[in-house]
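My questions all concern the structure below.
Apart from one protein chain that is not included, each protein chain of the complex appears where it belongs.
Residue numbering begins at 1 within each chain, and the chains themselves are lettered A, B and C in the order written.
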Amino acid sequence: MLRQRFQDLVRDRTAMAGAALLGLMIALAVLAPLLGGDPYRVDPTITLRPPSASHWFGTDEKGRDLWTMVVHGARTSLAIGAVTTALAVVTGYVLGVACGYFRWVDAVVMRVVDGLMSFPSIVLVISLVGVLGDGVATMITGLTVVLIPMVTRVVRGAALAVKAMPMVESTRSLGSRTSWVLLRYVAPEALSVTIVQAALAFSVTVLSVAALSFLGIGLPPDVPSWGTSLSAAQQYFYSAWWIGVFPGLAIVTTVLGLVLLGDGLRDVFDPRSARK
Amino acid sequence: MTVVLDLDGVGKDFSAGPFFARRRTAAVTSVSLRVHAGETVGLVGESGSGKSTLGRMAIGLLSPDRGRVTVQGQPLASLTPGKMRTFRRTMQMVFQDSSNSLNPRMTLEDLLVEPFRAQGLHTRSQRRHRAAALADEVGLARGSLVRLPHEFSGGQRQRISIARALALEPDLLVADEPVSALDVSVQAQILNLFKDIQQARKFAMLFVSHDMAVVEFISDQVAVMRAGALVEFGSRDDVFDSPQQPYTRTLLDAAPSL
Amino acid sequence: MTNYLLKRLGALLPTVAVPMVLLFVMLRLAPGDPAAAIAGDSATTEEIAEVRGRLGLDASLWDQFLGWLGRVVRLDFGDSLFAELRVSGLVFEHAQVTVQLTVLALTVALLIGPFLGIAAGTRRHGLLDRVLVFGSSIGIAVPSFWLAVLLIAVFGVVWQVFPVAGYVPFSEDPVLFLHHLALPAISLGLVEAATLFRYSRAGVLDSLHQPFVTTARSMGLPERMVIRKYVFRAAVVPMVTVVGLTTGSLMGGAVVTESVFSVPGLGQLLLTAVQRRDYPVIEGCIFFIAVVYVLLNLLIDLLYSLLDPRIRY
Partner (left out) sequence: MHTTTEPLLRVSGLSARIGDLPLVQEVGFEVHRGRTLAVVGESGSGKSITAAAVMGILPPQITAEGSVFFDGTELLGEPAKRRRARGGAEIGYVFQEPMSALHPLLRIGTQMIRPLRHHLGLGRREARDQALELLEQVGLGRERKVLDAYVHELSGGMRQRVMIAMAISCRPRLLLADEPTTALDPTVQQQILGLLVRLREQLDLALVLISHDLGLVARHSDEVLVMYDGRVVEQGPTAQVVDRPEHPYTRALIDAAPRLGRRPDRLPTIDGAVLEQTRAMAGGAR
């Protein structure tokens, strides 16, 4: 069944376009040390140089090679994105399945989830980072806290839908244990929507990391990041357009890849809500 | 004849209505009914009569708000959840909608092995052996053991449902509108199958249906329900030849005939 | 209805309570001494102790919580740590600007998104549809702050038709007010328009295949009437929820966009507070946004019951 879905996914042109864009960015991130120079090397003699053969994307206001900054920025974004998404999706999945099946868990967890859900996530992350102090770990914590409710809610919905299906009544009437029902009935169905949520969560993370570092919150200022580069562009855009363009394109490419991949995943794994 | 299912003044309420003016209405008011071994009781009624609710209470899938359900001398209300799980092998159900009541990710063999796994019966190879025997009994080809539910037709899926219910050799079988979604030609095969296996296995059967003709064909005793209450009960011939209640007569008049 | 409202308010309480409690707990459980962090590197022990006293961090956690809860319930967030100003006054003053920006951005989003969504949905697989769908995917991928930077570069710096920063109150000069908020509202609204586009297109596509639409067609009504009176009517209901969610994420986006355009709104207040670790102000901002959210949710419920006769409270 999974294999069948995977084949459907490969045939889905939207999904494959997304996967290609995302794959490109992942390749850049992984190969960053080979592709670019040293992101921490500051050379005051070559500040704000336009794109050229030696500096493909030009240089920034501190004289760093922008291409190097963009590929290392990909490393930062995707690493934080991957860790956050993994944490949020695993936690959200477990919580969601539990909520969908056990009433008392649901009563407690959903109150908290509803509270966090209906709040602008970026504001909450900013505040949490503000309280916890800067740092990569803080940022991952803040983003995870914000994303867990999103995943939990959707997984819970799917779990509840499965629980109400006649097939669960059928297996229960055979005397199946709760663990069996969860493992063989609820969990696999809920997995489909979780896969779709993962793509969404990843894109939210990438955008949030960019926004936070653009605002100068969370990441230490010398860590290469697209948002940090773009915030410099506010001052230098007129004289050095490239600082404002290339990091932005990197963000758009990554998120577009995730959005397209997410759409494709939805079509394949969650056709009911895809039509909605 | 031994009494297998004994419903004594059983009732169930449901809350219905808008969010705040929510009222509790009785889906089943108070029904008493007995089903003996080797006998089929047809439970007939229109939508909203409470017949499916009663069927679910009979095998402990719903617990009644009033009255007592006793199966093979065991009051269901006194069973702990753990005991109830084991006791389920005594009473089984065939569901109406076979396309939704079978896990789409399980092969026919998984589906037929599941009852044994649920009850922790037999060894792995014995289970597979029995699954194959069950497939034979309900007329499914052994070659199709590796197939998934959606690869079967509606009638074949209903056969799978029946085989699953039979696997644990229950004393009581509740069938909830098991043929109402099927075409006439397939319906005939499934109804015959129900008769055959009951004659072979001698379990007690509560057969829930809205179709008078189907009930007449399958039942020994007939119970007519309306608005949560039992309005008429008697042997098939009595109920169909000389109905005592005007409502039963209305149902008979409305049934299609050629 | 009154009953219902009370119940809904109860259900929406977590929206206010959860973020507030989360902040409270995070601040106290975070590693390191927040008082020392606030007072700064060069602070003396006395200064740190003073900050600790002002934040009430010297009491037991439970006493701190009870005291904090009492103040929150009375809507008393105290003074800013850095200026002798009431938090409530600060928040209220800045919030007005943010609300104005959000309303303008929502207008932009509503003028573009649903309209194009309907156009695309009724011409499925056409050229227009494909172009718009692709455009919306890009729209979702573009961070609003980057769009803001680009808009400033083009309209503010190169063509110089819009101011690059600043804010003029509406009461002072409505024209200048709009002139200053135009770019922020557009950069914020365009991105949300992409989301609205997607949902309204999906809504129209979904409604087009409903059996009641086939019925309308079978009654010989012309397609234009079928779409206007039957398809739209069905598609508009779920849009209410989407617009509500959009308004929420617009407020979130406003925080970032305000910083690009130096608009003195809640976002700026929050950012400054976060950078300086001005906890009372952070709490005040979060509280305000949460309350707006609750009101927004109630409004959505109300609209829903007006639009869908199946929902009665």
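We adopt the following convention: a contact is a pair of C-beta atoms (placed from the backbone, for glycine too) under 8 Å apart; a residue touches a chain by one contact, two chains touch by 3 or more.
Predicted model only: the values in this text are computed from it and were never measured.
S.K.: For the chain that was dropped from the view, give me its touching partners among the shown chains.
M.R.: Contacts of the omitted chain with visible chains: B, C.
S.K.: Which candidate, C:24, C:162 or C:230, sits in contact with the chain we can't see?
M.R.: Final answer for the missing-chain contact: C:230.
S.K.: Among B:1, B:133 or B:254, which one is in touch with the chain left out?
M.R.: Counting the whole complex, the residue in contact with the absent chain is B:254.
S.K.: Could you list which residues of chain B touch the chain missing from the display?
M.R.: 46-47, 183-185, 187-189, 191-192, 195, 210-214, 216-217, 236, 240, 250-258
S.K.: Identify the residues of chain C touching the omitted chain, counting contacts across the whole complex.
M.R.: Against the left-out chain, chain C lists 210-212, 214-223, 225, 229-230, 233-234, 237, 307-310.
One rule holds for everything that comes next: only the chains that are shown with their structure count from here on.
S.K.: State, to the nearest whole Å, the distance from the C-alpha centre of chain A to the C-alpha centre of chain B.
M.R.: 48
S.K.: For chain A and chain C, let me know how many angstrom lie between their CA-based centres, rounded off.
M.R.: Centre separation, chain A to chain C: 20 Å.
S.K.: Hey, how far is the Cα centre of chain B from the one of chain C, in Å?
M.R.: For chain B versus chain C, the centre distance works out to 53 Å.
S.K.: Name, in rising order, each residue of chain A that touches chain B in their complex.
M.R.: 1, 165-167, 169-177, 180, 184-185, 188
S.K.: Which of the residues in chain A end up touching chain C in this complex?
M.R.: Touch list, chain A to chain C: 111-112, 114-116, 118-124, 126-133, 145, 203, 207, 210-211, 214-217, 230, 233-234, 237-238, 241, 244, 248, 251-256, 259-260, 263, 275-276.
S.K.: Would you tell me which residues of chain B are touching chain A in their complex?
M.R.: Interface residues on chain B, with respect to chain A: 59, 61, 85-89, 92-93, 95-97, 100-106, 114-115, 117-119, 148, 161, 164, 167-168.
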